[in-house]
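First the structure, in the form of structure tokens, and then the observations on it.
One chain of protein is taken out of this complex; the other chains stay put.
The block that comes next holds chain A.
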Amino acid sequence: MAQILPPFTSSVKLKYVKLGYQYLVNHILTFLLIPIMLGTALEILRLGPVEILNVLKSLRFDLVQILCSSFLIIFVATVYFMSKPRCIYLVDYSCYKAPITCRVPFATFMEHSRLNLKDNPKSVDFQMRILERSGLGEETCLPPAIHYIPPSPTMEAARGEAEDVIFGVIDSLLQKTNLKPKDIDILIVNCSLFSPTPSLSAMVVNKYKLRSNIKSYNLSGMGCSAGLISIDLARDLLQVHPNSNAVVVSTEIITPNYYQGKERAMLLPNCLFRMGGAAMLLSNKRRERRRAKYRLVHVVRTHKGCDDKAYRCVYEEEDPQGKVGINLSKDLMVIAADALKSNITTIGPLVLPASEQLLFLFTLIGRKIFNPKWKPYIPDFKQAFEHFCIHAGGRAVIDELQKNLQLSAEHVEASRMALHRFGNTSSSSLWYELSYIEAKGRMKKGDRVWQIAFGSGFKCNSAVWKCNRSIKAPTDGPWQDCIDRYPVHIPEIVKL
């Protein structure tokens, strides 16, 4: 019976073993190549220059053979370079900062709740409990129409909010990147719950007088993961159209969707969703390589809609009183974990180093053949990525992912702080988190970022970016005035 080693020594030994194994497997090619190169070099040295020349002379070449082989080489090289997908760069992005008059502290939110839901104290209590545990702070913003008692969600107010957010964020992007509106070739706007006619993308074309041959798309109804879906669409378009700029705008317009009824499952979004938006400039132009911040490496989309439970877990419907709201089912977290597992299974082989993949393969084989009771090996994604941007859907989502992926508090700090400062801004939350990491000065050249978003459907989408150049802590951005106060400790329950 092996002696049970004291825990310290065992862990140290294990750590070194693990390190050694990783180093070996990840650089296996180097390790194989070195002896071969050494051998060849030794052989050449042994032979000496005269012998080499003799060997070469003995190989008889004639012109046709030389020409054919060189054409073959050139042909193969051309095919390789042509079929290589274009590099997609994220030149820059900007996030929306709401005016201070839209701020909603907890006390104001609760008081409004009590006034609007006068006859339903249970629903008010429920909202209070949600807010206490939500992880939001006192600086999140709601649009002006929701500040009224009772809220006045007219179409005009919704358009007003859309204009404020979208124009604000595009103005900021154009200024940051020195882009002229006439140079935008592709425009994609995603906003899940507000879809007027003409579309929001048409609104942008109208305001900025974009070209008449612009390729514009408006994605609606696709939930909080629509931001990455738009990025995926932009990527595909940029593969087809050479030398182009694409502007992607992600936002969620809160005004028309504030639930005015009393069903508890539908009141939850009211407590969490807040004003926000982001605009990104993507490009496949070679000259953007110098100033682009990130390069898009992978986008992986997983859709669990084929399962009925997953399909119905975030469902917009009318409550018994006829008021429309979004119903969140109780097994949301279980479905989210399942979708995540599915996504990880696809993205794992693309990003994980060989060492992790081998380990996973061995444990998988082991579980299938030898002993099903072996714990499934959860690959260590911290080796594949330096930064994680988890959609700030709510505290529960971040907690769940932290547990599943075995991430440290620092890895999820960006998500938690974005949730605290801005609330759940739906598809744009990933960009606030990325902005946080940059504002803290943690983004270095070569760092890899993993953005994960969940959305109704049920969908789990991931995007992998690689940092193109070291980013100095920017002086502008949504975190500009408050980054020094972060990170804050967010208590489990805030006493209201």
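The working rule: a contact is a pair of C-beta atoms (placed from the backbone, for glycine too) under 8 Å apart; a residue touches a chain by one contact, two chains touch by 3 or more; residues count from 1.
The rule we apply is simple: contacts and distances are computed from a predicted model.
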Chain not present in the shown complex, as UniProt names it (candidates "Tubulin polyglutamylase complex subunit 1", "Proteasome subunit beta", "BAHD acyltransferase" or "Complex I intermediate-associated protein 30, mitochondrial"): "BAHD acyltransferase"
Touch criterion as defined above, residue of A:S58, A:T101 or A:Q321 at the omitted chain: A:T101
From A:H27, A:R133 or A:H147, residue that would touch the chain that is not displayed: A:H147
Residues of chain A (touch criterion as defined above) contacting the omitted chain: 99-108, 110-112, 137-139, 144, 147-149, 152
